[in-house]
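Working notes for the structure below.
Left out: one protein chain. Kept in place: all the others.
Now for subunit A:
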Amino acid sequence: MALIDLTDIEHLYSGAQKPVHALRGVSLEIDAGEFVAITGASGSGKSTLLNIIGTLERASAGRYLFDGQRVEATPERKLANLRANKIGFVFQNFNLLDHLTVFDNIALGLRYRRDPVAGRRERILSVLDRVGLAHRADHLPRQLSGGQQQRCAIARAIVGDPQVVLADEPTGNLDSTNAGQVMGILEDINAQGATVIVVTHAPSQADRAGRIIELHDGRVHMTRRRLT
């Protein structure tokens, strides 16, 4: 059974003057351990899809099973737990909290989990090491470079060993060197068993994924698998 199972997902943004049909029936299965890239033109619905997968938004219609659990029927509180324990997010604009240090920002990734507090420090230090920020633990985000900030954000996403890491254009604000580093870390995580889903515009990055899903106008236009 697939870890993420979407069937006929539709999404309608009704807030604006004219409703926008962002997703028009997306069906998709992603297995545990996959590395998936989502591509597509601007406005094709990539972020919307990623947010629905991450349970940040609920689909307007369709069926979504996460690890066998029906997301539509799950109350918000349970979804929050799901996010805290099983999903990690990485954003294009990092979304770190300005008034917290690198260490505390990463600690936030564990803050809302139910598991014991003991051992958290060690875990944080070890992810810091893994993303190469050990010497910056006490710095504030604004004292870091863009690449360092994004690595901090990735560390926050993976500190809890999530089953799924969702990254929405994680390299969009970075130069190619930093972008390469970030993708490298994501590949690492994937190698250790996490499912990684990345939204990206860059074909070079998409090619590193095991599967590429291209969206067009709210529909899955094409799915390509890398030949291994």
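A few notes on this one:
Simple rule for what comes next: a residue touches a chain if its C-beta (ideal position, glycine included) is under 8 Å from a C-beta of that chain, and two chains touch if they have at least 3 such contacts; residues count from 1.
One rule holds in what follows: contacts and distances are computed from a predicted model.
Missing chain, UniProt name from the options "Cytochrome d ubiquinol oxidase subunit II", "Pyruvate dehydrogenase subunit beta", "Ferredoxin" or "ABC transporter permease": "ABC transporter permease". Taking the complete complex into account, A:N51 is the one of A:N51, A:Q150, A:T171 or A:Q205 that touches the chain left out. Touching the missing chain, out of A:N95, A:S204 or A:T223, is residue A:N95.
Of A:A80, A:A134 or A:M222, it is A:A80 that touches the chain left out of the display. If you put the missing chain back, the residues of subunit A touching it would be 47, 51, 54, 56-57, 76-77, 80-85, 87, 89, 91-93, 95, 97-98, 108-109, 111-113, 142, 156, 168.
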